[in-house]
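Here the complex is missing one protein chain, while the rest keep their positions.
Up next is chain A:
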Amino acid sequence: MARIPEVARHRVPPQATTTGHREGGEGVVSLRRAAVRVGGRTLWSGVDLEVGAGEFTAVLGPNGVGKSTLIKVVLGILPTAAGEVRVLGEAPGRAGHRIGYLPQRRNVDPSLRIRGIDVVRMGLDGDRWGVPLPLPLRFSARRRAARDRIAEVIELVGASAYARRPLGECSGGQQQRLLIAQALVRGPELLLLDEPLDSLDLSHQGGVAALLGRICRAEGVSVVMVAHDVNPILPWLDRVLYLAEGGAAAGPPQQVITTRTLSRLYGAPVEVLRAGDGRLVVVGGGHGTEGGGGHGHHHELD
């Protein structure tokens, strides 16, 4: 568990735009020949990945292959079994205050009677001891700065209209926007998202994906996102890490999501088709063989 220096924890982050693109050298996330074991089973090994500043990276692959585990390794919650992992130039877990994290989740319980804005605020100072003192705002510059930053980030995700409603009463898409605001409120340099579109219906998927693309492009935040379906985020992707039973492949999407690469990863014939609207469809098995792991024949990239 990272002990964050007092100053860093208490400061209100600078405007996200000023963090911008970091100059030169080291990547934001860097995995070299990394492997991970959970419960005695090696989930993946030999994974190489370089995520640069302001890049949008998707982590793809079938269920159970260890996509969420990769996020936990980058967060420093799980150790690697082999290889090297560097996050923002430090060992995983050492740069927690510079990372925004959105875990995989089902919908928030409808009975949760806490406002969205309070949940966003937890991202800013939720780890501090004590209770916020009910002093008038004019006595505390820090509280004014905190209030402004929260309002700014809620505006950024377009949640101003419903931020003061209990989170449980918001729709899935509204909740996801507020939770993205929570992850962004400290002005992180890296945003880790675990299937943020999973619980949303199609119309909201496009909106939240566009928001993430905009955060990445306009705010210069590096995004690493575990995804079930690559298509909603395809327009913004710089890089793809595809994990499968047979190994891993990283690179630009048009190089990784190909019939050849995926057939190699699955160890079975897999065909990648491009639909008329540019969407990718992965079709498994030419002769009735399945790609493994309970994969159907016709499915979107999952």
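A few remarks follow.
The criterion applied here is as follows: contacts are C-beta pairs under 8 Å (C-beta built on N, C-alpha and C of every residue); 3 or more make two chains touch, one makes a residue touch a chain; residues count from 1.
One rule holds in what follows: contacts and distances are computed from a predicted model.
Missing chain, UniProt protein name, picked from "Penicillin-binding protein activator LpoB", "Response regulator transcription factor", "ABC transmembrane type-1 domain-containing protein" or "Metal ABC transporter permease": "Metal ABC transporter permease".
When you scan A:29, A:47, A:99 or A:156 for touch with the missing chain, the hit is A:99. Listed residues A:119, A:216 or A:233: the one in touch with the omitted chain is A:119. Of the listed residues A:65, A:85 or A:282, the one in contact with the hidden chain in the full complex is A:65. Of the residues in chain A, those that touch the hidden partner chain are 1-4, 38, 43, 63-69, 72, 75, 77-78, 96-97, 99, 101-115, 118-119, 122-123, 125-132, 134, 165-166, 168-169, 182-183.
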